[in-house]
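Have a look at the structure below before the remarks.
Excluded from the complex is one protein chain; the other protein chains are retained at their positions.
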Amino acid sequence: MELEEIRVAVLRIEGTNCEDETVKAFRSLGVYAEAVHLKQFYSDMIKDEEQRSLFDFHCIVFPGGFSAGDYVRAGAIFSARVKSVLKRDLEEFIREGYPVLGICNGFQVLAELGALPGFDEDKPLADKPEMALGINESNRFECRPTFLRHENDGKCVFTKKIEKGKIVMFPVAHAEGRVIFPRGREEDYLERLKENDQIVFRYVDERGNYAGYPWNPNGSIYNIAGICNVKGNVFGLMPHPERVFWRYQHPNWLENPESPGDGRAVFESVIEYLRKF
Amino acid sequence: MIADVYIELKEGVVDPEGEATKKALRLLGFRKVKNVSTRKVFRIEIDAKSKEEAEKEIKEMCEKLLANPVIQNYRIVWIE
Partner (left out) sequence: MKAMHRYKKVDVPFELYEIDILNATDDELIAISEDLGLALNLDEMKKIKEYFKKKGRNPYDIELQSIAQAWSEHCCYKSSKCYLREHLFGIEKDYVISAIKEDSGVVEFDEEYAYVVALESHNHPSAIEPYGGAATGIGGILRDVLCMGAQPVALIDPLFFGRLDTPEDRIPKGTKHPLYLLYGVVAGIRDYGNRVGIPTVAGMIFFDDSYLTNCLVNVGCIGIVKKKNVVPSKVGGVGDLFVLAGGATGRDGIHGVTFASAELDESSEEEARGAVQLGNPIMKEPLIHACLEVVEKGLATGMKDLGGGGLSCVIGEMALASGCGAEVWLDKVPLKEEGMAPWEIWISESQERMMLTVKPEHVDEVLYIFQKWDVPATVIGKATADRILRIYYRGYKVYEMEIDFVVKAVEYCRPYVKRKVKAIDETSPPSNYAKVLLEMLGHPNVASKEWVVRQYDHEVRACTAIKPLQGKINREGHGDCAVIKPTDSWRGIAVTADVNPWMTKIDPFWGTASSFDEMVRNLVAVNSIPHSFADCLNFGNPEKPERMGEFVECVKALGWMAKGFGLPCVSGNVSFYNETPYGAVAPTPTLMGIGIVEDIRKAVTSNFKGKGEVVLVGETFKEFGGSLYCAITGQKSTIVPKTSPRRLKKYVNAMLEAFRRFKIYACHDLSEGGLAVALAEMCIGGGIGCSIDLSGLKGEDYVKLFSESNTRWLVEVENAEEFVKFTSEKGVKAYHIGSVEGDELKIKNLLSISVEKLDDAWRNGLIRFTGW
């Protein structure tokens, strides 16, 4: 696919945020990206020129921040609305190998949708959620930089341009980001994730060691910050790559103002994937 | 018909809100407090032919939106 042909949709409902910076990140790499309200996929009241189908796009992003105030549970309302109007389309989209990204709230949405951990390639949305993003161990919203080690061997289409073992800095900003797997089955889940090369990012300290709070800002099991599905085309993470797209968004960036931000590689990776699609 | 739907954390799932509240209560001098845990309650008013029918529907609501089965249980308490 040519660069100019690539179309990215950043989905939103009422109370979504972070969509503007996510759209901007994609656009600055030369692809078409727009923020699309969920209503544009189904509502009759929307004018023709604003109506959309999921298959108008080659990449779907659930952006970070909040959605619908994150009442009930973070991401739950957004997920329920997607399920009610887009379930079949989204399953087909994923099955065909198109990439889907969930950042922060988007990760929560993907978890609630049953799209992650996504062990079953033929059934990309599980009937019930198989993981949860629980309240941070610190019991409060935290906005802070985090170091992540990239641990993927090459399955995740969003991190192909980041070498394995590299440490990057993406910030987090969430109150519910603690990765939880069903009780009693944690080991089993971790084994499968490792075996399938589904673990993408893990929280580390400034020296690259797996460490506790505040380096692991939420108490996630196995320091997990982001995982992909078994096929590698659905990726969810709590930290925000779009907030470190440019160097000036990093802390302490003044010494090196022109280099790209750490998060840019996520967007570049998926674009490269789509160009070969 | 009106039901209260209690969403509770499953046993063994850490409850930071409950823990923090317990800590605060202890600090305020309530030393007898042994445990604090949180629940969320949704009061649902529903039109249904029977309680059975309504209960079936509310269960579906819990499974589709109100509870995440990985960490939460639900309990229905009929108010009227």
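Residue numbering begins at 1 within each chain, and the chains themselves are lettered A and B in the order written.
Definition applied: a residue touches a chain if its C-beta (ideal position, glycine included) is under 8 Å from a C-beta of that chain, and two chains touch if they have at least 3 such contacts.
Source: prediction; values computed, not measured.
When the full complex is taken into account, the listed residue touching the unshown chain is A:173, out of A:110, A:125 or A:173.
Considering A:145, A:177 or A:219, the position touching the chain not shown turns out to be A:145 (whole complex).
Contacts to the hidden chain, counted on chain A, fall at residues 14-18, 20-21, 24, 37, 39, 45-47, 50, 65-66, 68-71, 138, 140-145, 147, 169, 171, 173, 206, 214-215, 240, 242-243, 245, 248-249, 251-254, 257.
In the analysis below, only the chains that are shown with their structure count from here on.
Between the Cα centres of chain A and chain B there is a gap of 29 Å.
Residues 10-17, 19-20, 40, 63-66, 68-72 of chain B are the ones that touch chain A when the two sit in their complex. Chain A contributes residues 72-73, 76-77, 80, 83, 112, 128-132, 134-139, 180-183, 219 to its touches with chain B in the complex.
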